[in-house]
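What you see is the complex with one protein chain gone and the rest in place.
Entry: chain A
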Amino acid sequence: MTTQSEAVRSETRDERPEIRPTGLLRQSLAITRRNLIHIKRMPEMLLDVTIQPVMFVLLFALVFGGSIKTSSENGYNEWIMAGIMGQTIAFSSFVVAVGLTADLDKGIVDRMRSLPINSSAVLVGRSISSLMHSSIGIVVMSVTGLIIGWRIRDGFLDAVLAYALMLLWGFSMIWVGIWVGSAMRSVEAVNGLMFATMFPITFVANTFAPTENMPDWLQTIAEWNPISSLVQACRELWGNTPPLGDDAALPLQYPVISTVLWTIAITAVVAPLAIRSFRRRTQD
């Protein structure tokens, strides 16, 4: 910059402020904070992790509770809790996708990308706030469960491990959300796609009914469904069901390890697709 133009500028306008390079974490937290303000301004955004799953718990417990026999000694109400929480955390992909599509659609993502920040901050910030969003659901679920008779019957560390698996699962679901959110052009399209896929995926599993009574082919699908591993792991860790025997599908015999492996596998496959899809959407 020539000294003359600098002199002219400082006469006619104030000095520019110092732009300090900031890290990805600080940028992501600024965006997380913004997303949380959204929830504060529109608390109805939380309906999907509050009223909706509570309705599910009550409906399933009251309607099917009497007629579905489960492996739990304490009845269907206790058995179903891990299932509904598993579904809630799987739906965090939904939360990510809806938020990301809205931001892309409104030009917010472009606005952020025109700033001197790491463009991943948009995704990281969205992921953190979505995980917090879904975690609220898990807390609400747990309280609801306690009211209707669900209990954590094993040790404290096992219980914590179960909640940690839920979060890990949520982490892999975020990538699904980024992938869908980047590929879809409108929030309506995201809703349509996610309802059409996530509901069957979370139902064809051990979430709401035992798999033994399903037709053989469906039982195989349900037991190899990654979400079944998560749900089985949580049930065992909370002491809501005894471990399964040799006749169960392999992942369900070692549910904790298979949940970890499933989340690594899902992330390894979906994350590159998600990043490519996001790049393609934003860079053209």
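Here, a residue touches a chain if its C-beta (ideal position, glycine included) is under 8 Å from a C-beta of that chain, and two chains touch if they have at least 3 such contacts; residues count from 1.
We take it that contacts and distances are computed from a predicted model.
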Protein name (UniProt record) of the chain left out of view, among "Potassium-transporting ATPase KdpC subunit", "ATP-binding cassette domain-containing protein", "Carbon monoxide dehydrogenase medium subunit" or "Tripartite tricarboxylate transporter TctA": "ATP-binding cassette domain-containing protein"
Chain not shown: contacting residue from A:69, A:113, A:151 or A:276: A:113
Those residues of chain A which, in the complete complex, touch the missing chain: 1-2, 5, 8-9, 12-14, 16-22, 26-27, 30-31, 33-34, 37-38, 41-42, 106-108, 110-117, 121, 282-284
